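For this view, one protein chain was removed and the others were kept in their places.
The block that comes next holds chain A.
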Amino acid sequence: MTDTTQTGPVLAADGTPLKKSLARALRMQKLRALMLIAPLLLFVLITFLLPIADMLFRSVENNIVSDTLPNTVVALEDWDPNSGEAPGEEVFAALAVDLKAAAEAKTHTKVGTRLNYENPGISSLFRKAGRKVKKWDTEADGPFKEKFLEMDDAWGDIGVWQTIQTYSPKLTNGYFLNSVDLKKGNDGIEVRPENERIYIRLFIRTFIMSLIITGACIVLGYPVAWILANLPSRTANLLMILVLLPFWTSLLVRTSAWKVMLQQQGVINETLVWLGLVADDARLVMINNQFGTIVAMTHILLPFMILPMYSVMQTINPSYLRAAKSLGATNWTAFWRVYFPNSVPGIGAGSILVFILAIGYYITPELVGGTKGVFISNRIAFHISTSLNWGLAAALGTILLAVVLLLYWTYDKIVGIDNVKLG
């Protein structure tokens, strides 16, 4: 190897320049890593991300009116609601054609239900009209305006036609307006009447109760995390079981346990009565209200607070505290100025985690929350399974998702997703 005086790029064994060869190797490595990840990404995309996207789409989708009543929608375009009169004959004729087709396909009740969310009463109007229109001859039986009005006066109501016109585009922001207690009125967006405003209050309640739960978890979790981090490891491991066992126990087991504990004939009330602290006829009402939800959820989410705090506190060197004290700090100063600032990352991580989990909780509020202690999730579930107003459920879900993703992003910035640990 004496004649390595050649100039030019360094060559790899196969004669390509080393730089290029290294770049190719790096590219191969990246590709291989991606190939390993690809199946899972695809799986998550299909089973999880597409469903979420579908929900987002549903919150603005409004095909049903223009699909079921295509001719009416076109005919109604020229009608001006401010004219103060119901639309003319050609719109009614178009409606007759559409309704006849819809009634035969049995889709007229669906569009009625959809419009009923916005203007109560339309559903029965459509159902009735569907039955009648089926028997009409759409070519010869005109004029239709009189026939519709004869069937029900409401067909002359401007409000009904306005609702149909407002909801004829394929996309709508109506569900979102609805979920923040607004609605589309005659002149743009307006606030719903007092007795129909429920969602803003529900969002605020969800938010405040999640904050209370997070606060309670911090207060209860901090001492426990501290003692776990400062005891000798053998004792700490034993006590850790007391934290991990609830963490591993089924959510429903814990919820049913709280139901057993909190109810009027439950364990806590019985004990209090036995001790004479509470009179037998004045048992505490602790379930089916906000108190029940807060207590049960604090218990359920407490391990999620303790574990991140514990892993941060383990890294704080105990000699810091001793150093502070030897420099003349009192106990409180040493804790507040030295230990506490060091443990803040643990509090932050635990709080965001608990808050994210709390804000979307469904099962526990449903079982122990009664009517006053339910969260926005319970309303979403109600709209999916009971009222079947999927668009509104999707809009409420989208707002909740946006809040959670914002918190998730913050969590990623503060803690880093890679640093999530279990157990």
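Here, a contact is a pair of C-beta atoms (placed from the backbone, for glycine too) under 8 Å apart; a residue touches a chain by one contact, two chains touch by 3 or more; residues count from 1.
Convention: contacts and distances are computed from a predicted model.
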Complex member absent from the view - protein name from UniProt, among "Aminoglycoside phosphotransferase", "Ring-1,2-phenylacetyl-CoA epoxidase subunit PaaD", "Polyamine ABC transporter permease" or "AAA family ATPase": "Polyamine ABC transporter permease"
Among A:Ala13, A:Ala140 or A:Leu275, residue touching the chain not depicted: A:Leu275
Among A:Trp79, A:Phe92 or A:Trp258, residue touching the chain not depicted: A:Trp258
Candidate in contact with the missing chain, chosen from A:Ala13, A:Leu40 or A:Ala282: A:Leu40
Touching residues (missing chain, whole complex) on chain A: 26, 29-30, 32-37, 39-41, 43-44, 46-55, 58, 220, 223-224, 227, 233, 237, 239, 241-246, 248-261, 263, 265-267, 270, 274-277, 299, 302-303, 331, 356, 359-363, 366-367, 377, 380-381, 384-385, 390, 393-394, 397, 400-401, 404, 408, 411-412, 417-418, 420-423
